[in-house]
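With one protein chain withheld, the remaining protein chains of the complex are depicted in position.
Chain lettering (A and B) follows the sequence in which the chains are written, and residue indices restart at 1 in each chain.
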Amino acid sequence: MLSIESFVAISLIKTVIALFVLLTAVAYTVWLERKVVGHMQNRWGPTRVGPFGLLQPLADGVKFMFKEDLIPPHVYKPLYMAAPMLAVVFALTSIAVIPVGNSISIGGIQTSLQIADVNIGLLIILGVTSLGVYGVALAGWSSNSKYSLLGGLRASAQMVSYEIALGLSLVGVLILSGSLSLREIVDAQSGTYWGVLPRWNIFPQFIAFFIYLMAAYAETNRIPFDLPEAETELVAGYHTEYSAMKFAMFFMAEYANMITVACVASLLFLGGWHGPRFGPPLLQAILPVFWFALRIFGFLFVYIWIRGTLPRFRYDQLMAFGWKFLLPLAIANLVVTALVVAIQS
Amino acid sequence: MGDQITKDPASFISHLELDQPDKTFLDSNELIINMGPQHPATHGVLRVILKLDGEKVLGTECVIGYLHRGVEKIAEHRTYTMFNPYVDRMDYVAAVSNGLGYCEAVEKLMNVQAPPRANYIRVILTELNRLASHQLWLGTHALDIGAMTPLFYTFRDREEILKIFEKYCGARLTTHAFRIGGCLYETYDGFEQDVKKFIDFLPPKIDEYEELLTTNRIWVERTKGVGKITAADCVALGVTGPVLRASGVKWDLRKAQPYAAYSEFDFDIPIGQSGDTYDRYLVRMEEMRQSLRIIRQAVERIPEGPIMAKVPKVIKPAVGEIYHSIEAPKGELGYFIVSDGSTQPYRIRVRPPSFVNLQALDLMVRGQLVADVIAVIGTLDIVLGEVDR
Partner (left out) sequence: MHLILFLAFGAVCVAGAVNLLVQKHPINSALSLVVVMGSLAAEYLLLGAEFVAAVQVIVYAGAVMVLFVFVIMLLNAGEEEETKGSRVAMIFGIPGMLVGSLLIAWVLIEHSGNKSLAAGALPGPPKTIGWLLFHDYLLPFEVTSVLVLIAIMGAVVLAAAPASAGGRKD
């Protein structure tokens, strides 16, 4: 058992590292998106700042910080200021319970690659993301703009609806692994089926994975479900009236949410950090983290790919899709999974 | 429209006879939204005042004139030749068509016939321009509905057309390609090869656009049954072009009143049935293929000969008036010219297809959702330069 001081110190170090990595990842996801979508549309994407435009996120960050922070008249100021902060705080919080690999020992101290190893990690992620809707809804309401209000209303309705399908799609996985702890869920996916197929939850739970994918896109307001900020209809939706760093916060929140969703998908469906391990001990220690990052990258790539391909739903179609298709499908999947598990045991 | 302009958008709407929904104590929340003139999806400076119940559209009012330059008035102070470049600035996406309509109208007024070779060159360039216009429509329409990529694909391929224009007359957008009586420039060396290469290059690209959209479930759901308009309504409102044809009326001036050399070519007029946004999309896609067919025939059969008719240096039509219209990419583009026998037209009135088609907007979007307004503005294919003139 660690002393309380060293526990706090280690947690603090881990938090700082995790936040640094997450924010860098957020910045480079933006770069990745611009680059990948650019190449899909026969353009180059950013090329000017640094090699391959690699310093573009830095330039963007500097620009956001030095832009004038406009506050339109007649906004409800306390909430107008609080909304972007809420959005970004809730988006960043979920990283606290996400494990990125097995435990490692540095200088004799055994520590897990996770800020907080809690039993109900998954529930915490769901809870925190369900709070994320406040940032969006309050931004829409407090901006005193009709476009923002419509965007905020759309966003809150959409996020609340899709959360149900999202949650239900995960329950199937929980039944299979019998735990709410993300670490245990990943551990339950080690090994293979019949010696060839990795024992990932995506194979028995492919319907759940599909539902999760759809609901996650809707939850993070991405194409084809990006109605809250549908730029051709509502200008920019709930963040129409925001500028400079406040706008950047919404932007960061969106991409941080994408990364969280990708993390959860990798942990729950794609076997987390499991993968071949070889080479010297140091490489053996790093490889799991690498496999995990690779899965997240793949998931983000699909996100971007979809963006380059699909048009956007209409609001009523989106609601019908969520309530009339995804939700019944998720419930059916849950019932079938429960039956199969009950018969097997 | 214009005489009702006041500062308060709400007072506009009160002029509309709106179907009042049954009011309960909760849905007193009718929302009036000013869409535009600065809005990413109104294709320029169109301002639409929307009256909404939640997301449902109860009524619309278009406010136009933000791009008004008084083109028709300018004409009264320019000679016939001097006015020619001005028409390019109306529908700047289809400048060649505008020029063709104007030149032919003046020729008709003067009883001059452009020589056959000039007519062929005119057909080739006009049809290329129709392709460019439809490509621009497709890209922006898809972008409005949320698909980003088609825009870049169509602009990539439209570039090839603009290159041909640039080689032919030095300009890419506002070409001023034709003169009264024929063409000023002979085709450049390699023009035929360039055009032939392009008509072989484009069909797979059109397939590529269609692959992204035609069978895409989201695209179909977003466009089918959206912005429906019946043939009778189209005729009553004077709507022409692909919008009319998608409602099932086989009316294309290239066939109905052939001009230039169109009577010599073999092509079909695609029509739709239901008059919804999806049908308009299909009609325009097919029109692109038919345009390629026309260009292929024209470039293969292009005759030798002069490119300019005998036209006096100073154009001075006899007293009289004329209405001449052509099938521009967006519909019937007509010029009504009154001549008082001087070197300057007494009056020119343009019948722009975008302006007339825009009238159908309110009919098409009532009772639909906000997102459909955007889809319908896109599918009407308006160019504000032409609406406002």
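One rule holds for everything that comes next: a contact is a pair of C-beta atoms (placed from the backbone, for glycine too) under 8 Å apart; a residue touches a chain by one contact, two chains touch by 3 or more.
Small disclaimer: the values here were computed from a predicted structure and weren't measured.
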Which residue of A:163, A:226 or A:241 touches the chain not shown here: A:163
Sole contact to the chain not displayed, among A:153, A:227, A:256 or A:318: A:153
Residue in contact with the excluded chain [from A:131, A:188 or A:319]: A:131
Residue numbers in chain A that touch the chain omitted from display: 76, 79, 118-120, 123-124, 126-128, 130-131, 133-134, 137-138, 140-141, 149, 152-153, 156-157, 159-160, 163, 167, 180
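Heads up, the rule we're going with is that only the chains that are shown with their structure count from here on.
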Computed distance of Cα centres, chain B from chain A, in Å: 44
Chain B residues within the chain A interface of the complex: 31, 33, 39-41, 55, 142-149, 151-153, 156, 212-213, 216, 218-219, 221-222, 369-374
Footprint of chain B on chain A - complex, ascending: 37, 40-43, 146-147, 150, 223-224, 226-227, 230-235, 307-317
